[in-house]
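With one protein chain removed, the remaining protein chains of the complex are shown where they sit.
When the chains are written out, they are named A and B in that same order, and each has its own residue count from 1.
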Amino acid sequence: MSAGGGGAGEAAVGVQRSERSIRKGAGMALLLLVLLLVPRFANNYYLEVLSEAWLYVLLCLGLNIVVGFAGLLDLGYAAFFAVGAYTAGIVTIRLGQSFWLSLPIAVVTATLAGVIIGGPTLRLRSDYLAIVTLGFGEMVRITVRNLAITGGASGLVGIERPHLFGYALHSIGAFYYVFLLLAVLGIVASHRLENSRIGRAWKYVRSDEDAARAMGINHAAVKLAAYALGAIFAAIGGCFYATKMTAISPETFTFNQSLLILLGVVLGGRGKIPGVILGALVIVIFPELFRDVGSMRMLVFAVSLLLIMLFRPAGIWPERWR
Amino acid sequence: MPLYEVLLQQFANGLILGSFYALVALGYSMVYGVIKLLNFAHGDLYMTGAFAGFGALSLFSGWLGGGWGGIVPAILFSMVAVGALGVIIDRVAYRPLRQAPKLSVLITALAVSMLLENVALAFTGGQYTAFTTNLGFAGVDLGMVHVTYTQMVLVGASVVLMVVLELFVSGTMHGKAMRAIAIDQDACRLMGIDVDRTIALTFLIGSALAAAAGVLAGVYYGSINFFMGFLIGLKAFTAAVIGGIGSIPGAMLGGILLGLLEAFGTQIPGVGSEWKDVFVFAFLILFLVFRPTGLLGRPEVERM
Partner (left out) sequence: MKRRTILAIAGLFAFGLGGAGPAHAADIKIGAQVPTSGSEAPYGIDMLNAIRMAADQINAKGGLLGEKISILPGDSACDPQAAVNAASKLVSENITGVVGGYCSGATLPTLKVYGDAHVPFVITASNSTELIGANPGNAFMINSTGFDQVKTAVALFKAKGIKTLSIINEGDAYSANLAQLTRKAWEKMGNKVVDYEVVSKGQQDFSPVVTRIRERHPDAVFWTAYYADGALLIKQLRQGGYTGMIALGDGNNSPKLFQLAGAAAEGVYCFSNPTANFLPAAKTFIADYQKQFHQPPGPYSALSYDGMMLMAHAIKVAGSTDKMKIIAALKATHAFPGIAGPISFTKENTLARSNFVVLLGKGGQWTLYTGPGAPAAP
């Protein structure tokens, strides 16, 4: 947008802008209302798929902090998801504690894991970063597969479903609201982070690390914060995933899972929150749409991914780089 | 078996395993070196190559026999066919995104990988196909270690291919153009280098190498399937990174090293085999922390 114009013009732009933001706010409210009313009309299948979609919105937003905001490649993001899920499993099954206790523990563990994974990667540039994060992801998966406390290859079964204000989270309808709430919280948090001091630091490091360092930004702390915060998103998602499924096993946290989440972020438009949300919806809902195609559904999914990237090379709804 | 013999045999095992990794890693590394793309579909070209070779061998073996007389033409056919497929993939899926962010191309590479896998799944119905040849188990005994002719051909082929490739890239005009593109595409255009054609050539060679490895794997192991590219793709990527991604001798070295690491990994005393991969990855990460550019990679400053 060009800067010129007189005072009157500027005022007009201001009015336009406030009008637009009111309209935008009204649109959001309407959308949220519709989403809140969905369980009244939709059957369990739609609720399952939509709950999964909200979970992936949260996961993709978390990875977006690392990949989108800070510009670091991460091919082992499923590890943090596993940290959350297994924390919930261990806290409820092995320790016999309340599910809610697993949330703070998962946050702490994920922060630690994020720093541990982020640490060695600080010296590395993108593609070496890819293999290191991939390696960490695999190490976490193999470790939970081998340990007795994580139930070995069979995983953990019988994870407690929690109560909230005396109301049991039992039906898929209830979980729909839980995951919708998580997604909304994830969106709000992402938005706040993006426009915060650290958000600007991430983008600075992303676009020119050397310049950022010269300006006094502690690039190590900034990158570690990205890994840790991204990890927290996934860990919280993991806790609720575990309690929804009531059973978890190492096969959920493979390299393919990490790739799928990355797919959502890049497909939607990394760095752009609405884009990432859209990307998450695509990776969950598209394969479901193609269920009726039968055994060819992943083939159709692959073709549609390819087409989307060809027509929207920077993602469906990309960030405008300034 | 006495220990030295076991270790010697493991060394031979690692060398053979590493040769496969190296052949696939060569293509990986080459493509990366030129356009900075982690071609996730590379492992699936290996798989496609195995199937193309299988189809060709079924056709040829009628009059050329199921021995090397039939296998060599099958390998050549597969290299040409998959090389062409690689060029088509580049033209359709990667070239339109040349100016897009690198991560976007990574995603199309993933999509291509999924596509190839699922096309193969649809064609084979998920069946594992027996790749029958009549290569015997004949070979020579080096001490107590038995090495078959097939194994010798395999290791020999990957060494020869690597040397030829290195000579090509360092000696010819095309090779020089590839290296120039790796440094600055726009400057190359200004200098009159046909960038798109050179990149297509890179894909041709890289894909043909993967195809050769695929057919050799089919011949050697005797069974092929739609999913066979996944694991080796991952391993080849690792090998390329260890060796210094973008470097041809590095990819070779990285492949062999990874093969040896896996073979000797089973011999680590006191460690259950379920932890083997954890150690391989831990070693890899520590290695990269201390040598961030791999064995033979050049240090470079780059931005995403």
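The working rule: a contact is a pair of C-beta atoms (placed from the backbone, for glycine too) under 8 Å apart; a residue touches a chain by one contact, two chains touch by 3 or more.
Fair warning: this is a prediction, and the values are worked out from it, not measured in the lab.
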Quiz item: Of the listed residues A:Leu35, A:Leu169 or A:Ile285, which contacts the missing chain in the full complex?
Solution: A:Ile285
Quiz item: In terms of residues, what is the contact footprint of the unshown chain on chain B?
Solution: 1, 6, 9-10, 13-14, 16-17, 20, 118, 121, 125-128, 130, 132, 137, 146, 217, 221-223, 225-228, 230-232, 262-267, 272-274, 276-277
Quiz prompt | Chain not shown, touching residues in chain A | solution = 43-49, 52, 142, 145, 152-155, 157-158, 172, 241, 245-249, 251-252, 278, 281-282, 285-289, 291-292, 294-295, 297-298, 311-312, 316-317
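Note that only the chains that are shown with their structure count from here on.
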Quiz item: Rounded to the nearest whole Å, what is the centre-to-centre distance of chain A and chain B, using the mean of the C-alpha atoms as each centre?
Solution: 33
Quiz item: Okay, in this complex, where on chain B does chain A touch?
Solution: 32, 36, 38, 93, 96-97, 99-104, 106-108, 110-112, 114-115, 118-119, 121-122, 234, 237-238, 241, 245, 272, 274-275, 277-278, 281-282, 284-286, 288-289, 292-294, 300-304
Quiz prompt | chain B-touching residues of chain A, taken from the complex the two chains share | solution = 67, 71, 73, 120, 123-128, 130-132, 134-136, 138-139, 142-143, 145-146, 206-209, 255, 259, 262-263, 266-267, 270, 295-296, 298-299, 301-303, 305-306, 309-310, 313-315
